[in-house]
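Only one protein chain is missing from this complex, and each of the others stays in its spot.
Moving on, here comes chain A:
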Amino acid sequence: MLNLLFQSNTITIFEFSPVQILQFKRNLTFKRQNMVEDFDISPHNPPLKAIAGLIHDVKRGKLEGSYNITVKTLDILKKIISVCDWKSAEELMKLIRTQGKILASALPQEVVTANITRRIIKLIREEYDLLQAKVHQITDDSQASLHKLVTQTSDNDISRDYSKPQEGLREALLDHLQEIETEMETCSENVSAQAEEHIHTSEVILTLGHSRSVENFLKRAVKKRENLTIIIAECAPACRGHHLAANLATGSAEIVVIPDSTIFAMMSRVNKVIIGTHSVLANGGLRAACGAYTVALAAKHYSVPVIVLAPMYKLSPVHMCNVEQDAFNLVECAEGVIPYNSLAAKFAKVYSPIFDYVPPELVTLFISNMGGHAPSYVYRLLSELYHPEDYEL
């Protein structure tokens, strides 16, 4: 079931001549047009307008943050279920799968879209099974267990027949989607509610950059505990850590903003590292903001626990295939590293990657809206969240 999604080489190198930048921009627009045309070629599965709009918004930077993207995707998929014309569960699954695939291939970095698609397909399966069970009085064995995972080959090969039309499926699905929506809404709250369980008085906490869940978590901690010191690495070149610092500075905690170079020097005084992540990989590793690897490594050096805040929708059944990270990273505009107009920029290669891979052995604990989990337990959470057949969309 290993799904090597990151095989497509998405790396782009920015070199610094204005002409090349122009060319790159042109390429980008060209690609986008191409992409839309590509979908037109296959007449059976065109991307819905809403999906195309979502892709466009994300690429343009209008829609940012994995939470917002997830909510939007969920919204669109819900509309597909309620509005689109489908007869059987199989038809619906195919429809959603196609749209999910389009999203995933257009936005390879935003794995949350694929995750939510998987989640909904699993939901369709479950609801269908449940309704079928009601009709035919079959004992419900849809719940996955470790035993079943091990013995999967023998008895689970008989895939169910989803092609029969089923009364009341649409209503049941919409009901259940409501549950997922409320889960999304409360998930940040649920994560931050656990702050007291992990943070004690006069603790020194280090974090990196700016993550929405980390901000809420720390705000809660500042409210509940006294004398906290929060050290924030600024995360150059965008320096989003400054935003976090400004947002937290109104509380009673002491805020220390450090440049990324001071992480190691400060780590000796830190009690806990709390970071957010972009997504969690199937092995429990992280795809987190650039610099997270250094933070985790320094924490390991000083035996400081690393706590990662990862709501369930960030868990993705994807393995990293390439140790050298090339295949799963993105490089952004390097103006922040060296100004374009400097002489050196003409000759030097400059990279400004966005993500860092953090191996699971450097992570101590995940905190999701469901509670705390060890990195070694992620596989189990995945098998509960998604159906094994949907790991590959």
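By definition in this document, a contact is a pair of C-beta atoms (placed from the backbone, for glycine too) under 8 Å apart; a residue touches a chain by one contact, two chains touch by 3 or more; residues count from 1.
FYI, contacts and distances are computed from a predicted model.
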{"item": "Per UniProt, the name of the complex member that is left out, chosen from \"LexA/Signal peptidase\", \"Cyclin-H\", \"Translation initiation factor eIF2B subunit delta\" or \"RBR-type E3 ubiquitin transferase\"", "value": "\"Translation initiation factor eIF2B subunit delta\""}
{"item": "Selected residue (touches chain absent from view) among A:135, A:174, A:246 or A:374", "value": "A:246"}
{"item": "From A:50, A:131, A:193 or A:297, residue that would touch the chain that is not displayed", "value": "A:297"}
{"item": "Contacting the left-out chain in the complete assembly, out of A:50, A:193 or A:338", "value": "A:338"}
{"item": "Those residues of chain A which, in the complete complex, touch the missing chain", "value": "229, 233-239, 242-243, 245-246, 249-250, 252-266, 268-269, 290-291, 293-294, 297-298, 301, 323-325, 329, 335-339, 342-344, 347-353, 356-357"}
